[in-house]
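Mind looking over this structure? Questions follow.
One protein chain is absent from this view; the other protein chains keep their places.
For reference, chains read A and B in written order, and residue numbers begin at 1 within each chain.
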Amino acid sequence: MKNRSAKTRISTRALLVSAAFGAALLSGVSTVSAETLTVWSGYPEMAPFYEHVAQGMKAAYPKLEVKVEAIALREHEKRVALGLTGGQDGTTVIELSGSTATRYLENDLLPEAPADISTFVKDPKNFDKFFSDTAGQGGKIYGVPLFRGQGALYYNTDMFKAAGLTAAPKTMEEYSAYAEKLTKRDASGKATVSGWSMRLSGGGQGIAEKFWINMHQYGGAILVPAGDGKWKPNFANEAGRKALKQYLTNIFTTKTVTPEMPADADAFERGQTAMFIRESWVIGDIAKKAPDLKYATAPLPKGSIALPTNLYVAGKGADAKVGWEFAKAANSPDNLVWLLQNVGWLPNRSGVDYSAVTSKQPAFAAFVDYPKGYEFFTLPSIGPIEEILTRVAAQLVVAFGDASMAGDDAKIDAFLKKTSDEVNTILAREGLAAK
Amino acid sequence: MLKRKRWIFAILAILPTLALFAYVRLYPIADTLRLSLFKWDILSKNKPFVGLANFRELTGDHLFIDALVNTTIIAFGVLILTIPMALIIAALIFHRTRSRMAGFYETAVFIPHVVSLVPAAMAWKWIFDARLGPLNALLTFFGIPAQSWLFDPVLSVICIIILCSWQALGYAVLIYIVGFKNLPVSLYEAAKLDGASGPQSFWYLSIPMLKPITLYVSVVTLVSGFNVYAQAFVLASDAQGAPGRQVRVLVLDMLENSFRNYRVGYAASEAVVLLVIVLGLTLIQFSMLRERGKV
Partner (left out) sequence: MTVNPVTYIEPTTEELAEGVRLRRKKRMTNFAIDVFLIIVSILMLLPLVFLVANAFKTPAEMLSWPPTIIPRDPTIANFSAVLGETPLLRWIGNSIAFAVMSTIAIVATSAIAGYIFGKFRFRTLNILFALFLATAIVPFEVYMIPLYFQAKSLGILNSVWGLLLGYLVMSFGIFLIRQNVIHSIPDELLEAARIDGAGEFWIFLHIVLPLLRGALGALAVLAFFQAWTAFAWPMIVTTTRTSYTIEVGLALFQTGFTVDLGRLSAASATVLIPSILLFVVLRRNFVQGVASTGLKE
């Protein structure tokens, strides 16, 4: 009797555990069902777009159920990494930037696109070579290009008028001069509205990415290809010094901006900064949150970042087909115009008439009609890119807090050298460093 | 015979718990130790054994060292702030045990320890806010220049120490109150007869007699200080409109290495370092207690 009672306990426990397993299995089964498609996005503002695409597919796939799960980019990248390595259940359409996707392609974690999709993407009438290249590797196509993150200057025209400025700054020197004129100060001289909002704090790689955009105007880069799939840093030089010095001058000498001031789109929408550099989604954001804001956009002096984002499909056999159909449907002209108009991210497909949107919203012009010779750069498609940017960002935050560096070129050079060496160490560890 | 039956019952009864325990505690702990010796990247198929290479890399990794230094400063900062304050507050609450307010004091001091961390940190984020926060309003009211609390490299660490102390205080006070309740009353009466004032008996009687409790609370505070994460995450999270300075702490660096850089083996080696620190602190506590026992 004694033993039996003990066993009763065990079986209760076993029951509990098996119930847990059962529930887990059940939920697994339900997502596997053929007519369900999951869309993983790293941009919450993209969710309505994917819903819209799904709506449009209703005619051809009446029973199709599309689940859109759009979460913050960091979390999105985490779940992709863990989901793909652990055997994803069901068919999932995954939105990834070309640079992030590379590491999955290298490890065979994402399947190649079927032939018809591949033809669609490779057709130069549909996509510029730049975009079809980032969606593939070694001549094969793995993803369908969708939109890109491209930067431009946003400026508050009311504030420009008040400061006697009529046009957007055209050189980096002008950016600094404008920032000085645009900064509003209280009686003690402390800035209350920043002239030029720069990314100076926060966690993660954003700081380094923004620094790169500024440095690009001077001809520098955090990483440049060194042939043979190898990379090398390219910022311990004049371009790096000029870019960093511009930050330091604005923070410590002309005091047009401080780390604790409200920054970015949020500040711009509230009139807390006069200008800043950001991607096209801000246009949609302003339309939603600050529709009365008077602003304009302008291309950057030399060129911009262009971060293409593609759609990939994880899934097997016939089920995956509907995933690819979805990726293609997202690229239909109607949907792309809808994307530009309602979300604001720039579609990558050529040969689509966006003028219905761009003519009504002149702010898009800076993203679409850029000058001849405008130079684009993109994040390298290498595994440790995020680690490198995070580490450069951590160093930059220290520099942005060091007033003594502002007037000391030797100190700036030493700092850039040290940071550049650190980047090289990571590249060497991963076997990516140029000899 | 009977003994044997009882033994069988005991083993059978303990088995499910033991199995569970082995699965959710022992195995992952062992796995942490194992992973720390591998170049175990989530994405690569090849996960080679690298011996102590991860630990060697740690010694030259300035982000890790930064995190280790910050975490140590935070842990000891919280300790230094919390223990004396807790001792005094506990003594005073104990002194007023019979007053109607005692329950209120206890609750008020303890609530920060039980409220969810994230909402509490939100409140502090506003308090520390450079432009809108009441802390700077108070400072400027007294003619002290406003500080950018969450952005200055030193102040941002202090902010985390304050937030952690605010949460740790209640626990320490509670443990001390129990300690006071267990002190022999007769000793205090004797001291009173000998003419000792309240503060005197606090200083010469309570503090020495509460030493084991102080030791215990110190170690608990230190260990939880070394595990600080959510506070740093919330006070300086990625929010683009109002970021703060990222105070790098051990757990944060660990999670970043494993889930952003996908270097799980490397993160495991950080976890091992954390484990060694915590074990060291606990051993110090035990040896100090034993020494006391001998005297």
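As a working rule, contacts are C-beta pairs under 8 Å (C-beta built on N, C-alpha and C of every residue); 3 or more make two chains touch, one makes a residue touch a chain.
None of these values were measured; they are calculated from a predicted model.
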item: Sole contact to the chain not displayed, among A:60, A:82, A:356 or A:428; value: A:82
item: Full-complex contact with the absent chain, from B:55, B:76, B:188 or B:229; value: B:229
item: Identified contact with the non-displayed chain, of B:52, B:69, B:123 or B:190; value: B:123
item: Options B:81, B:160 or B:268, residue touching the unrepresented chain; value: B:268
item: For chain A, the residues touching the chain missing from this view; value: 1-2, 5-6, 8-9, 20-21, 23-25, 27-28, 44-45, 69, 71-72, 74-75, 78-79, 82, 86, 89, 264-266, 269-270, 285, 289
item: Touch residues of chain B, complete complex, unshown partner; value: 6-7, 9-11, 13-14, 16-18, 20-21, 23-29, 31-32, 35, 89, 92-93, 95-96, 99, 101, 103-112, 114-120, 122-124, 126-127, 131-134, 137, 141, 166, 169-171, 174-175, 177-179, 193-195, 197-198, 212-213, 216-217, 220, 223, 226-227, 229-230, 233-234, 237-242, 251, 254-255, 258-259, 264, 267-268, 271-272, 274-275, 278-279, 282, 289
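The rule is simple: only the chains that are shown with their structure count from here on.
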item: Contact set on chain B toward chain A in their complex; value: 5, 8-9, 12-13, 15-16, 42-45, 57, 62-63, 66, 130-131, 148, 150-153, 236-246, 248, 256, 259-263
item: Complex contact set, residues of chain A against chain B; value: 2-3, 6-7, 9-10, 13-14, 72, 74, 77-78, 81-82, 85, 103-104, 106-107, 109, 201-204, 206, 258-267, 383-384, 386-387, 390-391, 394, 397-398, 401, 422, 429
